[in-house]
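With one protein chain withheld, the remaining protein chains of the complex are depicted in position.
Up next, chain A:
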């Protein structure tokens, strides 16, 4: 952990990451001053004893917290941003304003929770937590941060309040974060927002201070995250979360529980940080689950029209997660409004609809997105009690009116035949009143098997593109990966296709052909290619280590030797920067080699080469 190591210890205490972090911190004096408590900070820093500046801990979890109110003259307005030094552009603030409130039929009285996702303004300086991506590396792809987007987690309250003009309290507490831990932040908000609305800013400040003391979100660690509920009563909420890693066996879920341990100490154990109640979300369109899986897999433009932001956001997140462990690579907006800065871009009729999934509530979209090929209309989400009887996919032309019936409107013909067994199994579950969580586990496992059956042949083919070990020579640049040839891949399907692992019949070939043109394939293949190229680089580095370099320099001129030293140094920088998957001692070994070569050179050159930084 680069950030935690005591500064200045060890021969190479400052890796590039440390330097970048240090530079970012040095460049940000206002951040420290703005908190207005400089002497205290140092104390706190020492108290923590891990070399973290104030707010570093906070920014590993959150970008900021916003309070958005509804001004009777102006409309939505950001009332509070905490910490005060947090940077949001005007465009980002405007987006947060609109996305934190329902945008139509605002009759939802009481408390509503939902989430949104919005584009980060361009030209923003990379913030500290983006540099901390050593955590990101070990995360499963679908939990990795997207540098271009923020998430907003909203707790909206609309209640009668006779003391206010017009008699209504309409306010949202919003957490802005890069982390896609929807379930986790949902739970945090559920605990702190009601308290906050009863109290004042100092409550929010106290909560943020607690977050600042949280340990970093290290994958694979069970984290204990206390957050002060009530300052006066010392009510302490403790979140126990385990962030999955890419090494986890997919599809393993524990059942969560809430236990009251002592009067002042409530512990919430979260079985998941990001998962939604899949069955509840798919329930209204349950018979079309498999078709929706295809549409998501293929990155087809998809819009979810829901009665409220909570239903739209849950459903969009459920759709995006149904192709897990594959990453959904296009943009998705759990809640999208007509005010969004991308509204024009996404709704224009001059181009084909983009590969995105939008969740909307404003009936206005029924007309605006009339030309979209696939529309899911859901009514109020029921607690997964009944399954709608309508079986048929609805024709798009029937989606004329603003108040059409729930269902899936599309002219899409699925490539695969529907798996009737899963339908029966889930229907039986409904009859037997099986809990929604259990139904979700079944549905999630079904999607997982489907996705894995689909992706395994691709994994197998791509692995075959790797050059042979014997083609790696230390004195040549690393060999290239073989090209991905769609037709060659298709041929492999005959013998080693998805039929080996899936009982589902249908036009798998057609599905693959379509998939190869989709953004999800593009994203998946790019990741794979990067991993494999890095593996090749690592193997090449290891091959170099095994060479007798001192023997080599005896046979070569001084210029060539200097050139070799510089090249090797560059290799080391690359290995560190890209975190190449090399064996632990390889780097040290190479470093020793370099030192030995330098010592074999004339003294004047030695001085220069030892000083020469890695470029």
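Points worth noting:
Following the convention adopted for this analysis, a contact is a pair of C-beta atoms (placed from the backbone, for glycine too) under 8 Å apart; a residue touches a chain by one contact, two chains touch by 3 or more; residues count from 1.
The working rule: contacts and distances are computed from a predicted model.
According to UniProt, the chain absent from the figure is "Ras-related protein Rab-22A", selected among "AP complex subunit sigma", "Nucleic acid-binding protein", "Cullin family profile domain-containing protein" or "Ras-related protein Rab-22A". Residue A:367 is the one among A:137, A:224, A:367 or A:577 that touches the chain not shown.
Within the complete assembly, A:160 is the residue of A:160, A:433 or A:611 that touches the hidden chain.
Annotation for chain A: contacts to the undisplayed chain at residues 70-76, 97-98, 101-107, 109, 158, 160, 162, 166-168, 170, 337-339, 362-364, 366-368, 401-403.
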